[in-house]
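Here the complex is missing one protein chain, while the rest keep their positions.
Presenting chain A:
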Amino acid sequence: MARVWIFGQDINTDQIVPGRYAPYMLKNEADLRNYPFVEHRPDFAPGVQPGDLIVAGNNFGCGSSREYAPLALRLVGVGAIVAPLFARIFFRNALNLGIPCFTADLTSTLRDGQEVELRLEEGLIVTDEGQHIQLPPPPAFLRDVWAAGGIVPFYRQYGRFPGEAR
């Protein structure tokens, strides 16, 4: 089972990883895994388990282009992020890193700390109370990027960009 972590709206990348905790600033870049939400939600990094689900409000990931924000989430194994709207740079960065992002508002459907099962290939969340929540599929032209595990393996495999003719 995966734990649900609920976040509010307009969560910016400074809240996900403050600029002072960038790999550029660290003696040991692997320490980045200790810093997602280090100030905004200090219980997140010590408590998160691989596969856990971030469920956020509108405009998740707004602000800077720092890819180390979604990278920090990948390092701790975040299974997917669900939000009604993603800021565009964050969305591209997360896509490029292979982190599944679903566009839906579940902040009032799910509870912080709730246990759920995430069936990625079906785009389905099954809650501990047996509720089935169908997530909207990603745009078709992006699905292959996910399936490949990110933009680098996608580009190396197909030699083209998302949406470009085969």
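As a working rule, contacts are C-beta pairs under 8 Å (C-beta built on N, C-alpha and C of every residue); 3 or more make two chains touch, one makes a residue touch a chain; residues count from 1.
Just so it is clear, contacts and distances are computed from a predicted model.
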Options "3-isopropylmalate dehydratase large subunit", "Phenylalanine--tRNA ligase beta subunit", "Formate dehydrogenase (Quinone-dependent) catalytic subunit" or "Sulfonate transport system permease protein": UniProt name of the undisplayed chain: "3-isopropylmalate dehydratase large subunit"
Omitted-chain contact residue, chosen from A:Met1, A:Ala45, A:Leu85 or A:Leu124: A:Leu85
In chain A, positions touching the absent partner: 10, 12, 14-15, 18-20, 22-27, 39-40, 58-59, 62-68, 70, 85, 87-89, 92-93, 96-97, 141, 150-152, 155-156, 160-164
